[in-house]
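The complex is shown incomplete by one protein chain, all other protein chains being positioned as in the whole.
By written order: A and B. Residues from 1 in each chain.
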Amino acid sequence: METRYLIVGGSAAGMAAAHTIRKKDKTGAITVLSDEDTLPYFRPMVPYILTGKKQVPDIALSGTGIFVQPRIDVRTGTIVTSVDPVAKILTTASGKTWSYDKVLFATGSRPYLPETVKGLDSPGVFSLKTVADAAAMAQRSRNTDHVVLLGGGILNLKAAFALLEKKIKVTLVVHSPEVLSQLMDPEDAFLIRKALDRAGLKIMTGCSADHVVTDADGVCAVALDNGTQIPCRMVCVGKGVIPNTECVRGSAITVDKGILADPFTACSVKDTFAAGDVAVTHDPATGEKTVTALWTNAVDMGICAGLNMAGIPTRYTGTLGIMNATQVAKEPFVAMGRVHTKGRDLETHIDKTDTTYRKIVFNKEGTRLVGALFIGDITHAGMYRYVIREKKPIDRIKSHLIRHTLHYGHFM
Amino acid sequence: MSNYKEIFVKTDKCTGCLTCKIACAVEHSETKSLFSAIRESPRPVSRVYVEWLPGNAKVPVLCRHCEEAPCLNACISGAISRSDTNAVITDAGKCIGCWTCVMVCPYGVIGRDQTLAKAFRCDRCPDREIPACVGACPTQALVYETVDGFSKTKRKTVSRELLTREGA
Partner (left out) sequence: MTSETPFQHLTTDPAVQQMLAKAKENHISTVWDRYEQMLPQCGFGETGLCCRHCLQGPCRINPFDPGAETGICGANADVMVARGLDRAIAAGTAAHSGHAKHLAHTLLKMARGQAKDYKITDPVKLKKVAARLHIAVDGRADTDIALDVAKAALADFHEKDTPVLWAAGVVTPGRVEVLSKLGLVPKGIDHEVAEIMHRTLYGVDADPVNLLLGGLRCSVADLAGCYMGTDLADILFGTPTPLASQANLGTLKKESVNIALHGHNPVLSEIIVKVAGEMADEAVAAGADRINVVGICCTGNELMERHGIPSCTHSVSQEMALVTGAVDAMIVDYQCIMPSVASVAECMGTKVITTMDICKITGAEHIDVKEETAAENARQAILQAIAGFKKRKNKPTHIPALTNTVVAGFSTESIVAALSKLNAKDPLAPLADSIKSGNIKGVCLFAGCNNVKIPQDINYTKIAAKLLKENVLVVATGCGAGSLMRHDFMDPAKTRDLCGNGLFAVLNAIGEANGLGGPLPSVLHLGSCVDNSRAVEITVALANYLGVDINQMPVVASAPEPTSEKAVSIGTYAVAAGLPTHVGVMLPVMGSALVAKVLTQTVKDLTGGYFIVEPDPDKAADMLLQALNDRRKGLGLV
């Protein structure tokens, strides 16, 4: 009997799982239900859709990297509303039901819109997450010369640069004392901040939006908690994401912030799995439960879930709660593991120059590498990630870790 | 087991002359000749690295084209793929310079072109029968072999050494 695999969610985790299953199971039926109208694509590339540098087909998943397996049935525009994991039946918004042998919930996450800020439902308020968001923003941006972005995380920075490229003025309103507060301490970010300022971003830190002011055309200003108003025709919210758990709520599947997954990516009910942004997993650096929203983690976990679903028990090594590499304003940086050290009892080594900043973090005993932050020069970052993630003994390499002279030879 | 050839490193034979680095950069230049490549702008760069360990050991390091390649999984733009010859290659056209591959590579062998914002790494010289670094290595510290072939050679060497030792 051929196994019927059902995957809810057509992004990183779902598609990675689908292609991994197909690699191991040549005959089973693999169906992916995606709530988006577009065939699966590389979500991190969405800012390029906003700038117009790339079109949707350019960023399609199918046929690239690991997404090269045949016979994966992707159903777009299919919103799953509920599940009976015991009867193994899914119901969609159109009322159609799907039965399955094994199911993966890779429903991802959606932008978090703080309820405290009134008016975020107004026309002209966006979050840059999907290609649909990008298209809508591009449309609205034609009549806008100023966009206010709420939040100073990576997604908003990317959105800000995409808008800058379209010659639109941007102002970031950041509640924290500095941008990228999720990825580093404020004092770590000075090189990036310098680069952002140089690039022409206006950044207001230490303040928040109180409400969005509207007129007949939607947004016309953002009122801040310090009493000032910034006129603008467009707002972009980037204040983190929340897992999409709606479809499993009320079922026997345990939800705690996200869907709980065991070390083998399995949920609390048999033949039910979870991966990606929606799944709660553990952080090998801290040992804590964690939910992340990173493409790379989602793919890794999706592959792991795919293997488990195909009957190859595979332990998921976990995700570093913080793990991100990117380049903003020509400044490359990588943050991994524990990088917030302010007020914490950790052994921290900071080395900075005009153009580089490196922070290496060990546990308080100094016996294990738990975090690393590189700005400006990210050479060999992957080796640090390896040491953090695999909890490698560091007695022989510690000085190299600190002095940034580590190379592969040291592992031989 | 893979029937594709791979670049193997015999660290005991490496003298640290860096000839591989020069050959690699020249092979990845426009003109493919040392004396003209040196004048190209941008300058071509090597994808081979030679590290040093105390005791004066020299360790050539280059992309392993891993079976389970973390970079291949991690790429957020679809730029990394596996070629017909089982090499993991970065398509510069698709690369957006996000450096996620750099962050996940445990070997530290993915280079960054900061100006073009493109990642690069060993591509096993698709236009050549033998990769440039292997062809250039004066001590055969770099060899191009199938996994099978390489372990066979290794076995032979070891058994020869054993025989000599027993004979002596």
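Note that a contact is a pair of C-beta atoms (placed from the backbone, for glycine too) under 8 Å apart; a residue touches a chain by one contact, two chains touch by 3 or more.
Everything numeric here is computed off the predicted structure, so don't read it as measured data.
Trainee: List the shown chains that the missing chain touches in the full complex.
Mentor: Taken over the complete structure, the missing chain's partners among displayed chains are B.
Trainee: Residue by residue, what part of chain B touches the chain that was omitted?
Mentor: Residues of chain B in touch with the missing chain: 17-19, 21-23, 25-26, 34-35, 37-39, 43-46, 135-136, 138.
Definition applied: only the chains that are shown with their structure count from here on.
Trainee: Just give me the whole-number Å value for how far the CA centre of chain A lies from that of chain B.
Mentor: 32
Trainee: Under the stated contact criterion, what part of chain A meets chain B in this complex?
Mentor: Listed in rising order, the residues are 16, 42-45, 48, 59-61, 64-68, 295-296, 299-300, 303, 323-327, 330, 332, 334, 336, 378-383, 385-386, 406-410, 412.
Trainee: Help me check something: in the complex, which residues belonging to chain B touch chain A?
Mentor: Result: residues 11, 49, 51-53, 57, 59, 61, 70, 72-81, 94, 96-110, 112, 114, 117 of chain B touch chain A.
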